[in-house]
Every structure is written in structure tokens, then in C-alpha cells.
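Quick one: this structure, given as C-alpha cells, is what I'll be asking you about.
Only a single protein chain was left out; the remaining protein chains are all shown in position.
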């Protein structure tokens, strides 16, 4: 097991290398840099000399490869550099914003589970009845609303009409995270509900369900003890795979709800060409993605005895 | 009689991540003469199917030598093997799954002829002929696997193997999925082919009664090893090996 | 005279409105073994599933009745059916391993099934099960109890499935090709255990098989089916030794027989 | 009695806008310092954009290079330190040392402090020195007290910054030592809310008391008794630059047609919901050198068609687009999305110019600054710029329209303009500078080098119980001591 985890961690190294190099390269060919970007936003004019001096100071005048390896060298010494825009250390900035994003991610995943599993199971069990159609219809709605639009609707109803939640998050608290998390959860639930339904339907068709029935076991017992347990592997795979896209996809919701997390930070950093921040973001997201995948694989071993005890198939 | 297929010290080792390598077939040698029927028996998991796949090179041979018509085919490439498949053909255990569910039976049957560049009209004629030979009317060519019964499907599978006019036919439990009446029809068909065409058979089966009825010689596999070999009557009526004895004991 | 415990009365079973089994009547007495033979697709499994209420959403008994001890088990509520399933009528599936949930231990599932019908503790259930395992010639009953289905061989799974069905000691056991997935040697043990069960508890058994040898060895009566219709029904000796119907004759003649001596 | 708290929502207070904190010596963060009432400058602009006293009482232009400034008595920093000549000297010296733009603008040679007077010597004649000192970077801060890690400074304004998280919020409390009157509000939070719709919802929900920077489309929501608007024209102009190197826009007829083909009135009244002013020249009418003094084309599609027709641009193949010498009249219109008015302008110009037979292809990208450096990639560049940040006309021309201008990417050249620029460089008389400013605008308008479309009407919306929040033409002053909630 430890050996396995170590191996996976080692696999991370080339991925990180490739990803950081890629993002460095892309940002470089993207043209424009933080110096011009800054100038434009203020709507004023600065001489070329001043801008060149600023570039030299940031090392932006050096060739691309030199810049990358300088960055990498610093990184290996534990120094992620300073933001070009705010001048603050990248690591501290990133770490200070990460909890907000993690909270948002976790709450929305939990919400997604709470919504999609019961509804998905219900739709599967009541396949082709009015309940099934109703649930699926709702999932279509959830599937066809862009999340910036969902946020507006939620703000309008929950904050303006109902006054349940504040429009703008004042702190990193459950009440503040509610609306952004619901926004993310709506789209995800719509997707997962259908996956859960499909998975449960698959399980329902398996022989062991008939077997349990023939032994006189209550359907509800079979449903929760066997079917759910069997479906959980698929559901967890789906969820974990989406953690990656979720962490990256929070940007829009974060900036709409003024949720001061890393997604919003990344969007701002990209539009400002703040390379050190972008690099840190890309790198951390990749690490989180790989770690989450690792956790998924490990959790399979607990959920599915076939993987835990059996040999891997050739 | 000449030796048409010769296996020397064939071994197949499966390596699996995180577990010991498994010798599915362990140093098996035998010879098949033309026109002869060799039965292979053994309990489930003893390596019968693996051996069959090695003989057709559908799986790689870990060690040993395999010769067909005196030609060493042990390590031929997939491309070079295509020629050999004109000599050696195989009928699979489960007839339904050996046909592509999305293609008609006819498509599967004539695939080998088309690959050999035969003209369409000629192919159709041959398919019709072969199907009839196997006791199916030519309209079955247009059916899909799920539209026919297991017995019909198995006959189509035999037709597919026979259409290239091979000299060796390997039947991997070709009848065990079928019920006795259909099984009997197929056995009769095979018997007829044997007599008319002088085909050589390798007949994998766990039904000793069938083996006894159909085979000239028997080879007993146990745990991948060749534990006993000899004429059918000798092996079944006077088994030497402990395992063979047990097998025959429980069969009756 | 033994009591009739299960009775099929002019049963017709349809899938999606199309009858696949028509006009089947027979009865099963206490301690009787009925062999069900016939070509594949003739409706053997369907007949059994009908008694268990396992025909699914598309299947239904469209004519006739099935009585369990004078109670018509087709028209009772799902709750009452559940009480009968397992406890009164046990079933062994063709692939009994697959009728077990792959990710829960055999023990858990045995306990769960027993709990569905009576109040037992886990320990009692285990004791009971290990007892039966021993009788069925399982080498290591404790290990089986703690194993997942995939950790056991096909034969072991099949036996485990049979054991679960027999544990509840149902008066009726429906066995759908219980041994065709097994090695010949294991096959023998299982069949003898089923016979033993009948001797001990007077269990009535309905067994589907392709193996005429099995029928000959076990069955008291034989029902031969073809295309969903009854071809022949009667005492085993009569049907097997003096088949009346052409199909039965063909069936019997197709069975290959192993010669154990040089003489024919 | 109860504390009065006030929440202000702003879409523009963020690092992207170079307002990462409130330190006036950090790029453009001085805007936040002055807007939110933390710092004050020596002089300020009146509503007519005239220089008024603030920390300083008066100034005297001793000679071309020497300025003597007298401070008000009793000005104190929020920490209690007296803001005397020495404090101002320290502040300005630290500014010049740390802020390149300020150093370049002010050209300070030396500063001397003597009690309440400060004498500044410049290295070259700087007629607009006092104007420059009104720029937000000129906020006088207590240089001794220093600047905290998160960029908080001590100023003389009515509010004191206590907490700051860039791109998120700024907390202010009442300056108990305020020198210039009574402060009504005890605590203020300035929230950065980058999404305009969120801000609108927050204002509706009452979570913010006043807001700046919403989408125009949201304005009708607040046109009722619960809310109050305050608006004023500013010198932020939305205008199009012509590329004189492009084969199309180097044709004077095309430029003239574009000038005639843009419907400024409708753009302002419909697309900006009336929250803007059609522009004549570079500066709004509130300035003495504003657009009221100029003559330029108004929307006249028929006239534009005629101009093009006469210049040989005709639609011969009937596709609605004119061509000349086999070349279609295609205008590549470069602009960027960060100012919500620009895409609106592009889209409306696209439609009106289509009517006169031009095919406008819009490229709206945040990468515009790189693209516009290459004159082969665009024909018209529409941008937003504060044309007179210092209340003086010279800045606009030196930065955009002269041979020496860094941003003259369209390579516009006019002998006449160069000459006028040389004059204004040396002119100290405000009235004469105005006059020159008008001539210079007229020159570029006659060449159709720029089309000025509209000026921003700077608008803030507040709950109706808020008083003392008034939009100012120069965009600098927002939260003042007058602010109150009833």
C-alpha cells in the first residue's frame, strides 16, 4: 500500500513538470505581459523605457527557457516567488485563499451528494414512472442553466426575496458559502443524478437482486446494503473526477459571490499575466487533482473488496 | 498417415501484477496425425482453452515449439499467421459470443474469404454451400446472432471455420453450451466431416461420453500438465493416473 | 398419502402478452422430487420463477393458479409473498454465485436472509450455517463465512448458494440447473446433499437439469417440456424407460453414455 | 448613541486596476486613498474643475521654476501629528523617490519647508505643477509613520484605514482628529464587488448603502424613491483612434464618414441609459476648454454616404459593402471588454456604419495593447481614457497625439498640432492654455484623427437615506466628511 502511494507520488513529478512548463509556455506566447496589462487598466500612458525597466526588474526580458528554469530553481528551494501585481509572496497569497475554495468545493460536493443520491436512487427504483420523469426533467433544467445565471436567480430569490442568505459573502462561514455552493451543486447534481440513476439501474438488473428477493430479503435492505454499496464505487469515481474540474470551475461563481478563493485569484492573475500566481495555481491544482485521484483509488480498496483483496486483472 | 501438428514442451505463463506467475499450460507435448481426432479432457481451469488458443496462436507461447505441417509457427507475426489460418481453424466454446453482435452471421462466415480477396458472387455461393453442408438454409446468412438459437449459431460457427477448408479443426467445448438433442446433431455433423474430408480434430470436452464416442486418442490435462495420453479406450477404460481415475469415476 | 404442497393448475405464463408457457398442471407432494427436463427455452426456469414471483415487470401468470398448501400464491400481497420466499419456498439459481452480492461476505448475506424470516443473532446464524457447510463437505466453513463470493471458486459459490437456500429449511426447494456449473466430482456431493435434505426434513424438490443421469438418479416424477407445453408427465421410471412421446424419445436417445467396459 | 456604519460597494477597487491598497505612492492606489477619504491633497478641484485650497491655503508662482505653497493652520494627521511644512516635504520627497510617474510629472529639484510654507523648485518649467499635485498620488501622508505591510497609510482625511485585503475589502473608522469639520459616520467598509450584478443585488438587499460601477442595464431598478442617484460628467472619454498607416483609414473620406456615421446621441441615451454625455471633443463641457467651443460632425448617414461616394467608395456588387479598386471597405475595429461601454459602442457603431456601407469587424480583446502596437492589425482603436486627469488640456495630446507620444500607435501627425503643443508647453496662463487646448482639439477633429463619442457620466447610487455622497467631475472625491445616513 505504502509502496503504491509512493509510486503514485513519483508519477506526479513528470506531470507537474509538464504542466508547469506548458502553462509557462502558453502564458508566454499569449503575448502581452503584466507591465502592459497594468498600464492598460489604468488608462494612462507610460514611456517605453519605464516599461522596459519594470520588465527587467521582473526578469521578463530574459529568454523564456531561462525564466522557466529560474522559476523552477527557486521552486526547488521552496520559493514560489512574489506576485507581479501585488508584490506579495505567492505561497502566502495562495494558502490564504485556499481554505475558502476548499470549503466551497467540499460543501458543494456534500450538497451534490445529498441531492443526487436519493433522487437518483428514487428515479432508478421508480424507473419509467411519473416520479422518474419528474426527477429527470428537473435534472434537464439544472443541466441547461449556465452557472452565472443560476447565481443570479438564487440571489434574486434567496437573498432579495427571501432574505435567507446575504448577497455578498462577508466571511468564510456556512451561511455565506450556501449560495455559491448551491449554485455549483445544482449543475453537478443534475449531472450526477443521472449517473446515479444509471448505475443503480445497472445494479438492479444484476442477478443478486433477484437472488436476495428469492431469499425473502426486503427490497429496502437489498437497496441500501448491497445496491448502494456497489454503486458507491462508481459514484465516488465520478465525484472525485469532478473535484478537479470543480476546483477550476469555481472561478465564475467565486467572482460573482465575492468568494475570495483561488479560482477568482486565478482568473485575475491570468488577465493580469501574473505568471508566478498562475504557475502556483496550475501546480497546486495538479497536485490536488492527483492526490484526489489517489484518494479515490485508495478508497476503492476499502469500498470494493474485489479490489482490496483480489488481484488486479491482467 | 503424416503428422500435421506437433507441439513440443508448450508452456504458457501468465504474469499478474502483485501475484505469483501462473503456469496455465505446463510443458505439454503431443502430435496430431492427419485425419485423427484428439480429445483433450480435464477439469475446469486445467488449461484446455489456453492450450487451444496457443495452438491457434491467439495467445503467445511462453516457451516450446509449435509446428503445423512441419512449419514452425511458434513465433510468427500476426501478418504471417494469416496463411496458417487456412490450415487450422477453431470453433469457440460459446457460439453466441463468437459472432459480432452487430454483424450478420453471413458477414462473419465470409469474412475470411473476403480477406483472401475472393469475388463477391463466388463468396456468396460458397457461404450458401457451406451453410447447407452444416444443415442450415442459406437465409441464415442474413440473420444476426441474437436471432438464431444456440444450436443454429454453433452450426454457423462451424460453417465459418470450415469455409476456408482447413485441415485441422479445434473445437473448444463446442457443444457444452447446447442441450443434448442439438449436441447430438452437431456431433453427427462433425462425424460426417471427419469421414468425408479427412479432417483432423482437436476436441476439447469435459463430457467423457462424447469423447469416448468421437475421439481416437485422449490427452488428460491436470493443472496445466499432460498427465495421461493414449487411445481413448486405453485412457477411459484403464486409466493409470490418479486424477484420471477420479475424473472417470465421478463421470459415471 | 403425502400431502400435496405445491400445485400448478393450468398455468399459462406470458411475457409482454405473448404466452411462453401454456396449460401446465402438476403437483408436488411432501418429500417428492420432480425432475423438469426439456430443450432450452422451453420454459423450465420460467415455471420456477412464477412460483417465486420473480417474473419481473414484463412477465405474468396470465391463466391458472399456483397453490402453496391450498393458498393461491399468485394473488397475495408482496409482503406475504416475501414471507413465503426463502422460508417456505427456497430457490437455487443456475448460477448461484451470481445470485450473491459480489461485495458483501457470504456470512453477511446468510445472516441477512435468515433475519428476514426469524429473529436470530449473528452467532446463531453462523453456527447454523457452519453446521450445514460441514455436511456439504466444505473444507473450511469459517473461511467461507468470511469470504466474498469472488474469493471462492465457482463450485464453492454454487455450494454456498445452495447452502443459503437450504439453511432456512424450506419445505420446498426449487433448483434451476443447480449443478451444471460444477465439476463432475462436486456435482455428486451436492446432489447427494439435496437427497439427504429430503430424507431428513421431507423437503419437496423441483429440479431442472439437462443431465438425464441426474434425473434418473434423483427424481420420483418427471415433467418433459417442449415449446412451453407439457410433453410428458409421470413417474420417473415410466417416462425414462418407456417414453411415449417422440420428443422424449429423441431426448433420451441423444444422451451420450459412458462405457466403462470394453463391451458394448 | 448607536454607531453609524456605512458600506460602500465598488467594482473598480482592485489590484487589476492598480488599486491593490491605499498607498498613494503605489501606482494608482492613491485613487483609493483619496476616494475613500483617507488622504487629502494640497489643493483640490472645484465642481467647475478650478483649483481650490485644501490642505494648502494658497500658492504663489515665484518664478518659472519656483512655487511657494502655504498650508492651512491646524491640519493634523489622523494619528495626531501636525501636518506642517516639514510633514508635507517628507511626504512629497518620499513620493518622488517611490513613484516614477509622479517623479516624471513633477520634476522636483528641491523642497524646502519653513513652518507652514513649502517651497518647491522644479528642474524645468512646470506650468501644471499645482494640477499635478492634485493627482491622487499627491495625497499627503505621514511618511514618518510609514506604510504597513498591507499598504495602509496615515493621511489627514476624515477616515482612517484599519484593515485591508486587496480585492476584497477595506475597513475605515472615523478620524477622531479630523481637522476640517465633523465626521458623521463611525465605521465604513468598502467592498470590492467585481461583478456588477452582484453589486446591484447587494444594493437592493440593503447590504451596501451606496454603490459605484454597476451595469447600465441595472440602473432602472433604482430609479425609484428608495434610492438616490448622483451623477456628473467626467473627463473619461470613449473615443476612437484612426490608424493613419492603414490603407483604409488613411483615406480622409473614410475617416470623415466614420465620424459622421456614429450615432452618439442614441448610443448615450439608449445604450448607456442616459448615463453619459455625447462628446464633441476630448473634454466635457464642465471644462472651460470643453466641447462647447468646438465644431464637429454630427450623426449624418446620408452625408457620410455622399462623402464616400465622392471619394470613389461605391457598392458595385450589391452586397451592401462599398469597395474601391476592388477592395472592400472593411474596418477592423479594435477594442477591449474591461470597460462595459466599449463593447456597446463597438456593436452600435458596427450597425450604424454598416448602413453607410462599411463592414466593421470587431476585435474585442483584453490583449488590445499588444495588438495596437502593430499598425497592420487594426484600423480603428476604441478606448476609454481620462483625458484631463489634472484638469489641464495638455496631458491628452502629449500622451496620444504627438510624434513623441508613446501611445500614438496610429501614427497621426499634424504640423499644426506639433506647433500648438510646443506653445502650450511653455504657457503658464490658465486662460491661454484653455484657448490652446480648444485649438488643438479642433485640429485633430478637422483631421478626423479621433472620433470622440461620449463622456462618462460618473454615477453613484445610494439608499435614499444616504446624504453627502456626491459625484465629482474629476472622479477623485467620494467619501467625505459630509457623508451621513439619516
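Quick notes on this one:
As written, the chains take the letters A, B, C and D, and residue 1 is the first residue of each chain.
As a convention for this text, contacts are C-beta pairs under 8 Å (C-beta built on N, C-alpha and C of every residue); 3 or more make two chains touch, one makes a residue touch a chain.
Here is the rule we go by: contacts and distances are computed from a predicted model.
Its UniProt record calls the unshown chain "ABC transporter permease", which is the correct pick from "cytochrome-c oxidase", "ABC transporter permease", "Multisubunit sodium/proton antiporter, MrpD subunit" or "Dihydroorotate dehydrogenase". In the whole complex the chain that is left out makes contact with A, B, C, D.
Although one chain is not drawn, the whole complex shows that of B:8, B:33, B:111 or B:233 it is B:111 that touches it. Residue A:141 is the one among A:6, A:141 or A:295 that touches the chain missing from this view. When the omitted chain is restored, the residue from D:12, D:350 or D:398 that touches it is D:350. Within the full complex, the residue among D:80, D:104 or D:337 touching the omitted chain is D:337.
One chain of the complex is left out; on chain C, the residues touching it are 9-10, 14-17, 25, 57-58, 60-65, 74. Where chain D meets the missing chain, the touching residues are 196-197, 200, 214-218, 220-221, 263, 266-267, 270-271, 337, 343-344, 346-348, 350-352, 354, 362-367.
One chain of the complex is left out; on chain B, the residues touching it are 53, 56, 58, 78-79, 82, 85-86, 89-90, 92-94, 97-103, 108, 111-112, 115-116, 146-147, 157, 160-161, 164.
Everything below uses one rule, namely that only the chains that are shown with their structure count from here on.
Distance from each chain's C-alpha mean to the overall C-alpha mean is smallest for A. The chain with its C-alpha centre at the largest distance from the centre of chain B is D.
Computed from the mean C-alpha positions, the centre of chain A lies at a distance of 52 Å from the centre of chain C. Across the interface of their complex, chain C is touched by residues 206-208, 210-218, 221-222, 225-226, 229-230, 303-306, 309-310 of chain A. Residue ranges on chain B touching chain C, taken from their complex, read 43-44, 149-150, 178-184, 206-210, 212-213, 233, 236-237, 246-248, 250-252. Considering their complex, residues 9, 14-18, 20, 27-28, 100-101, 104, 165-168, 191-195, 197-198, 201-202, 204-205, 207-208, 236, 336, 338, 366-370, 383-386, 389, 399-400, 405-407 of chain D touch chain A.
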